[in-house]
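Excluded from the complex is one protein chain; the other protein chains are retained at their positions.
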Amino acid sequence: MPAIRIDETLVSTASRQPWSVRSRTLRGGTQEGVDVVEIDNGKLSFVVLLSRGMGIWKGQNGKTRLGWDSPVKDPVHPSLVNANDCGGLGWLKGFNEWIVRCGLSSMGAPGADVLVDNNGNEMEAFLPLHGNIANLPARAACIEITAEEIILRGEVHETMMFGPALRLNTEIRTCFGSSTLTINDTVTNMGDNPAEHQLLYHVNYGQPLLEKGARFLAPFKQVAPRDPRAAEGIDHFDTFDAAVPGFVEQAYFMELAGKRGNRETLAMLKNAGGDQASLLRFSLKDFPCFTLWKNTAGERDGYVTGLEPATAYPNPRRFERQKGRVITLASGQSRSTSLIVENLDTKKAVKAAEAEIKGLQKSAKGKVSQTAIARFSNI
Amino acid sequence: MPAIRIDETLVSTASRQPWSVRSRTLRGGTQEGVDVVEIDNGKLSFVVLLSRGMGIWKGQNGKTRLGWDSPVKDPVHPSLVNANDCGGLGWLKGFNEWIVRCGLSSMGAPGADVLVDNNGNEMEAFLPLHGNIANLPARAACIEITAEEIILRGEVHETMMFGPALRLNTEIRTCFGSSTLTINDTVTNMGDNPAEHQLLYHVNYGQPLLEKGARFLAPFKQVAPRDPRAAEGIDHFDTFDAAVPGFVEQAYFMELAGKRGNRETLAMLKNAGGDQASLLRFSLKDFPCFTLWKNTAGERDGYVTGLEPATAYPNPRRFERQKGRVITLASGQSRSTSLIVENLDTKKAVKAAEAEIKGLQKSAKGKVSQTAIARFSNI
Partner (left out) sequence: MPAIRIDETLVSTASRQPWSVRSRTLRGGTQEGVDVVEIDNGKLSFVVLLSRGMGIWKGQNGKTRLGWDSPVKDPVHPSLVNANDCGGLGWLKGFNEWIVRCGLSSMGAPGADVLVDNNGNEMEAFLPLHGNIANLPARAACIEITAEEIILRGEVHETMMFGPALRLNTEIRTCFGSSTLTINDTVTNMGDNPAEHQLLYHVNYGQPLLEKGARFLAPFKQVAPRDPRAAEGIDHFDTFDAAVPGFVEQAYFMELAGKRGNRETLAMLKNAGGDQASLLRFSLKDFPCFTLWKNTAGERDGYVTGLEPATAYPNPRRFERQKGRVITLASGQSRSTSLIVENLDTKKAVKAAEAEIKGLQKSAKGKVSQTAIARFSNI
């Protein structure tokens, strides 16, 4: 386990609310050896998976569960995940997080791509689903406690000789007594040559936020179904149904509208009653592409929706490159991004967020395409 | 390690024979971190590999060794086994058990099959040899000691998002002072949709039970060689030769005869002297297909025979599906099976079992095909 030390001096100055930080190693089955840090700020609690790329397994805001029920019950140790399994879908054998990063050098659907090998020759290689970062243990992690907040920092390396050498430095912050957490990520190209980079946050909700009548809200310029299957549901893309066993996922690609200047935007999932919601705040400079993943299948198969701010759409990387949406980091270059997750538990707070979204929507036309469009999808 | 706790009250009521249950974690090399439970009922002892799907590494009945000598010396931690290695034969890098399950969603020879991906589309995927279950650590395990017997229970999950979600609950029971163990397995489809399921017990013997002149006995309706190589040995399919380096395996597919009503049957390996044997008892309702695997190769290469009661023959799953031999479990459906392994160490006991087999054989014609047949093999 990377060292987690708590500075007692700082702790004494911290909030008088009850709070806790706990570091432990999970035991038994596929979770054997998974290091986790459990953070409870007094209101919001969540579990960070150090051994799985600093993803966040599950959370709890007051009485509201944040996360979902995957058929994969435990956090799976990366050594048991073979990304190449099942035609490149092996990532799904470890997928059960509330918030999981996809990337860093590739993400999205599996597909062939062209890499340069050690001899400088192009070679075709198969990129499996969603890349490596969720299955790489953090190399270092530490906790800082200030008078206002708890900060967990971690470092994850995605490196190989003759391959990308990308470093993730993440900072997960939460203020005492708040319902909010902030993920500040910096990805650095440690290599001497330019390196491609992709990053998608797969932020996933099941019950209770996801339920029949739950709604997705974001200020959009354009929404389009990913494929014919998603097109079937385009007329109610922003509302959710109850769990239906056998339901096949639908994904919607979006361009959101952002505030002038900083281009900040927001996307929200609210429950049917409108008194519970989870709200993502981020800048379109960081994450110009947004995907809504609706998988309202049976509860045992994973009744879940994913809100996915990203650098690109989760198509195969080769396609995203063709569309100019794959970032290249120069040697030594860093890219810092921020994602704020606010968990709202009053009608008033939900309405205020809704008003903010509607305000931004006014500045955008809000086009909804009935079918997949060439700018977003390989059609 | 999943918690193994012994209830001391129960222990005090248990048999006065010397017996033991020991839980430990193997260290060093490829076995680093493999959790095992060693059970000794006073007569029969065996080692269960919690980290390898609750398989049974090796046993000892009195002075008789149960198991074989694989070129793979130690139990290999699943994290070091890549099933896709060597053209889908990677399972063989960890194969050294006395009793190992193959399955749960597929088993048998490697081969391409068609799966349904997360988008509901058919995709071709390659299924490696003998599936996942032997390389999945048990999620939970516990011991119960009663006045008569020792019971080890374990739970193994073979799950992925958008894939099969199968749970194995196994119960391995043995009475104090007996030479018998019973494996009661229940496989449950935890998903919302129907799921395919295969299960084969690979029960393997080397010396001393396997030797020149050792015999296989079972009441059969039909025996057929798997392929031309097995056809070469069809005339003496039920007798064994000494170790011959370079010997290429021969497999015989069989339909056995069972008792009326419960359709119980039995299959036995006895040594040349007829005073030692291992006897499998099971129901054809549980395991309609039986394979005898003869691999009397050199002792250093693995001089071994496998008795294999199963739900299907160990052909590629696609072929078995065509023949209607792949089970489908409905959502929530469980399937419970039982396999009894009796280890006989007197001529009298061996003869009694032989008489039982002969009795059942009378009810069946006992056809032996000289060549592979289309019902069993892809010819």
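In this document, chain identifiers A and B correspond to the written order of the chains, with residue numbering beginning at 1 in each.
As a working rule, a contact is a pair of C-beta atoms (placed from the backbone, for glycine too) under 8 Å apart; a residue touches a chain by one contact, two chains touch by 3 or more.
Please read these numbers as outputs of a predicted model, since none were measured by experiment.
Enquirer: Which of these touches the unseen chain: B:K212, B:R229 or B:K285?
Expert: Of the listed residues, the one touching the omitted chain is B:R229.
Enquirer: Using the definition of touch stated at the top, determine which of B:N41, B:N84, B:S106 or B:N119 touches the missing chain.
Expert: The one listed residue touching the chain not shown is B:N84.
Enquirer: Quick one: say which of A:A140, A:I327, A:I340 or A:A364 touches the chain that got left out.
Expert: Checking each option in A:A140, A:I327, A:I340 or A:A364, the one touching the absent chain turns out to be A:A140.
Enquirer: Hey, which of A:A147, A:M160 or A:A242 is the one touching the hidden chain?
Expert: Touches the omitted chain: A:M160.
Enquirer: Touching the absent chain: which residues on subunit A qualify?
Expert: 1-3, 33, 51, 78-79, 82-84, 115, 117-120, 123-126, 136-140, 156-157, 159-163, 165, 190-193, 331-332
Enquirer: May I ask you to list the residues on subunit B that touch the chain which is not drawn?
Expert: Touching the missing chain: residues 27-30, 32-33, 70-74, 77, 79-80, 82, 84-87, 89, 92-93, 95-96, 227, 229, 245-246, 248-249, 297-302.
The working rule: only the chains that are shown with their structure count from here on.
Enquirer: Measuring from the mean C-alpha position of subunit A to the mean C-alpha position of subunit B, what distance in angstrom results?
Expert: From the centre of subunit A to the centre of subunit B is 42 Å.
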